[in-house]
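Note that one protein chain is taken out, while the other chains of the complex remain in position.
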Amino acid sequence: MAASDPPPGLTVRVRLFASLREAMGWAEQRLTTAAGTTPASLWPQLDPPDGEALPATVRVAINQQFADPATPLADGDELAFLPPISGG
Amino acid sequence: MAASDPPPGLTVRVRLFASLREAMGWAEQRLTTAAGTTPASLWPQLDPPDGEALPATVRVAINQQFADPATPLADGDELAFLPPISGG
Amino acid sequence: MSVSVSLHPDPFGPFLQVEQWQQQLGGDPAAATSLFIGRVRGTASDGQPLDALELEHYPGMTEAQLQRLATASARRHGVAAVMVRHRVGLVLSGDAIVVVAVLADRRGPAQRCCHELLEALKHDAPFWKREWSSGVGTWVEGNTPLTAG
Partner (left out) sequence: MSVSVSLHPDPFGPFLQVEQWQQQLGGDPAAATSLFIGRVRGTASDGQPLDALELEHYPGMTEAQLQRLATASARRHGVAAVMVRHRVGLVLSGDAIVVVAVLADRRGPAQRCCHELLEALKHDAPFWKREWSSGVGTWVEGNTPLTAG
């Protein structure tokens, strides 16, 4: 196999809301991570207080649309982790 | 069997509404009829234009409450024949 | 449980009716309000422009029947309050003909009661509609042999 360039990193803006924001102690940060990172694989890097797996009740939005946690992120994406919704 | 008095007659107020009123050509009349008369048995006495049987679409109210057409009438009852309802 | 029904020979503002009713009820506002407003269409059943709708009723029975239907529906769904306003007489195109409002502590009962009561009064409250179009009046749903005469 030929040598290749190291995979380029990507920078994403990560946002937290409501109870999740308060549990984690921050609302927003810019993070640089490896290409191929998904919301689910990024989650443990955020040092969540309740273990490494993204809780089933937490939903993910990429660029302000609901997305599958297994979606590969793109450079510049806005990624949000959303605790259970209680609107209306 | 002993002879008995002839069954007393009863007087009812008969009311018609909407299309029924117009088809029959009157809105209200006071009628004296035999005891035991029901709305269904009274109907042919009104000389309806479409035969003697009370149409299934015509509903009956006795004293301003929906009633079974086979209910025996009482003296002084207000009997109404109601064409299909179209409110709301 | 509070039930308020009334018939109106003159046009009314649906929202004003609901607001006045809520004020008369007093107390804390209900968490859920479900409301339906029915208005007269601009066209008759046959597609012709509608001049007006005539609404005949059975004075006395219609009011009593509305009260019975609203009370039964309110009880069945356990709601706090029900209001019905219904026009009678000549109703112009665009005018509100019926308003049903339900107040409840939860959205489910409020919506179900509103829906059910509207169906009930369409089928079990003595009203008869006649569409007036080009000077000709036609009874709505008057598909019985008698009305063809």
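So that you can tell them apart, the chains are marked A, B and C in the order they are listed, and the count of residues begins at 1 in each.
In this section, a residue touches a chain if its C-beta (ideal position, glycine included) is under 8 Å from a C-beta of that chain, and two chains touch if they have at least 3 such contacts.
The shown structure was predicted, so the numbers you read here are calculated from the model rather than taken from an experiment.
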Contact list for the unshown chain, restricted to visible chains: A, C
Residues of subunit A in contact with the chain not shown: 15, 17-20, 22-24, 48-50, 55, 57-58, 61, 64-66, 80, 82-88
Those residues of subunit C which, in the complete complex, touch the missing chain: 14-15, 18-19, 28-42, 93-94, 105, 107, 110-111, 114-115, 118
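Definition applied: only the chains that are shown with their structure count from here on.
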Touch-based graph of the chains, sorted into line, ring, star, complete or other: other
Highest C-beta pair count, chain pair: B-C
Inter-chain centre distance, subunit A versus subunit C - centres from mean C-alpha coordinates, in Å: 52
Subunit B-subunit C separation of Cα centroids, rounded to whole Å: 28
Euclidean distance of C-alpha centroids - subunit A vs subunit B, Å: 76
Multi-partner residues of subunit A (each touching 2 or more other chains): none
Where subunit C touches two or more other chains, by residue: none
